[in-house]
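What you see is the complex with one protein chain gone and the rest in place.
After this line comes chain A, so read on.
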Amino acid sequence: MRERKSGKSNLQQQSQESDHNSHSSPFKLAKLLDPDATWDKDQLCDVLHWIRQALALVFGLVWGAIPLVGGIWFLLYFVLSTTIIYTYYAIVLKIDEEDFGGHTALLQEGLFASVCLFLVCNLHISSFLKQVTSNLPT
């Protein structure tokens, strides 16, 4: 049976500390891979947001560079990025999603901006490569 970390006791502790500062604990990079770390909802959502943006940047550049043409690849990006986010918070961090607003709240964090960023990167790389290849002597 998979162990899930509950945020309930953390939530109550954090609400007491919230009068003093906006974040209950200072953020450290080591926390990103620590399944025993305690998470504030805002911190966790911020981390998931930036992970989504990084994935959009990487996939957008790679998809555009190959290039992968067609709506199916756009859907594949969507499925992959969602799976990575889910794997990160459910398996790596062992977060109990009920204490952070459920799967919907966590999975939709940064989603729209990341889709737009993916499309922008993809458009630019594929346009750039088209220019390069059309300039090559035949």
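Operating definition for what follows: a contact is a pair of C-beta atoms (placed from the backbone, for glycine too) under 8 Å apart; a residue touches a chain by one contact, two chains touch by 3 or more; residues count from 1.
Please note the rule applied: contacts and distances are computed from a predicted model.
In the listed set "DNA replication complex GINS protein PSF1", "Calcium load-activated calcium channel", "Metaxin-2" or "Probable cytosolic iron-sulfur protein assembly protein CIAO1 homolog", the entry agreeing with the UniProt name of the missing subunit chain is "Calcium load-activated calcium channel". Touching the missing chain, out of A:Ala37, A:Ile85 or A:Leu117, is residue A:Leu117. As for the chain not pictured, it touches chain A at residues 8, 11-12, 14-15, 18-19, 22, 41-42, 45-46, 49-50, 53, 56, 63-64, 67-71, 73-74, 99, 104, 108, 110-114, 116-117, 119-120, 122-124, 126-128, 130-131, 134-135.
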